[in-house]
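Of the protein chains in this complex, all but one are displayed in their positions.
A and B label the chains in the order they appear, each numbered from 1.
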Amino acid sequence: MLPNPSLERTATGLALGPLPGVVHHPSSGPSAIPASARSAQTLGNASPTMPPASSHISADTRFQEAAASLGYSFEGELKVGGNYVPLVRDGATLYISGQVPRVGSTVVVTGRVGSEISLAQAQVAAKVCAMRALALLQRELGSLDSVRQILRVTVYTQSAAEFTQQSEVADGASELLHSVLGEAGKHTRTSVGVYQLPKNASVELDLVASAKA
Amino acid sequence: MLPNPSLERTATGLALGPLPGVVHHPSSGPSAIPASARSAQTLGNASPTMPPASSHISADTRFQEAAASLGYSFEGELKVGGNYVPLVRDGATLYISGQVPRVGSTVVVTGRVGSEISLAQAQVAAKVCAMRALALLQRELGSLDSVRQILRVTVYTQSAAEFTQQSEVADGASELLHSVLGEAGKHTRTSVGVYQLPKNASVELDLVASAKA
Partner (left out) sequence: MLPNPSLERTATGLALGPLPGVVHHPSSGPSAIPASARSAQTLGNASPTMPPASSHISADTRFQEAAASLGYSFEGELKVGGNYVPLVRDGATLYISGQVPRVGSTVVVTGRVGSEISLAQAQVAAKVCAMRALALLQRELGSLDSVRQILRVTVYTQSAAEFTQQSEVADGASELLHSVLGEAGKHTRTSVGVYQLPKNASVELDLVASAKA
């Protein structure tokens, strides 16, 4: 991967680079996880540099780049916590179970956002949740290029009493979906602050997507 | 607009008048926002009177009447808070992002319901959220008469610890949807109390709707 010559930081941390022809989203230049966020979370050996996006790069390649940037692997079993399933397909519609920022068997960002966990850390958590959802779509469809559209995303943030930046937390997930999927990553979104999440996760995300015919 | 001769108040505040032929809902007579709610929120010059509904009035006209009654305009840009989109259409299905009671750039009802915010104020907030959702549907479809059905509504209320009237808050939105859309406004609903909402909004609402072919 070539280092991204236009690397810069954004308010919401990691962005995986602009996609040509995406016109409906506020622009988000290529960036990296702020070093402060990474060190605070011990996020592993995430590369601070991102490759330049290109219209010739598949969504699957962008997914791998995003995983490398986060410093996590999303291969292997994607554990779910109970007797339900991670994905159900209904015709062209794909429902994904709520994802917490679990990597392997560890929930990597836990605690209340706004007191124990910073906004930047929560944004990384939202990205990890979104990556898990993408990994599930990829396994079901064979390729992320077969995603037609992300229809709906709900982001739950375990919030301190006075924390009101739930939208900014969710921006982490929205940017990642957009960065990996381009136009197909455009989605509607609901962001709420909740009192507790399973496993003390800081963020939980679910989504509904549609597949190409 | 003629004053409504049968004007009366209901437990949940504003209702935009009965619609002929609607049989499945508990009846809600025409009413107005209680003066107490209006004054407490400085909701502007909302008329306390509502016109009689008629089967010959389009849903778009009822929408305008509801806006006038609330004292708010829902023209102009409907801002969303992040890099996502307010509406995604998937065939006949329309997904609307979570709406807070924002008018222009101001969230008009903020704070915790049950302590800082009264039930009546929260019901107005729910109505404003619902109006924003309707405005988005109207822009996408050209006319609210093209809404086939509101399928699902989720209403999140930022709640004080002991507040348990989340359903009554959501009634504000349900009544408005019913008043503007008639039978097409019948919907399933989930009401929950959450700890915090983006921008300290008192209420957030999202919905899924279907469009006529």
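Criterion: contacts are C-beta pairs under 8 Å (C-beta built on N, C-alpha and C of every residue); 3 or more make two chains touch, one makes a residue touch a chain.
In this text the structure is predicted, and so the values were computed from the model without any measurement.
> With respect to the chain omitted from the figure, which of B:Arg62, B:Lys127, B:His178 or B:Lys199 is a touching residue?
B:His178
> Provide the residue numbers of chain A that touch the chain removed from this figure.
Touch with the absent chain occurs at residues 81-88, 90, 93, 95-98, 154, 156, 158, 194-200, 204, 206, 208.
> List the chain B residues touching the unshown chain?
These residues of chain B touch the chain that is not shown: 24-26, 28, 93, 149-154, 157, 159-168, 170-171, 174-175, 178, 186-195, 208, 210.
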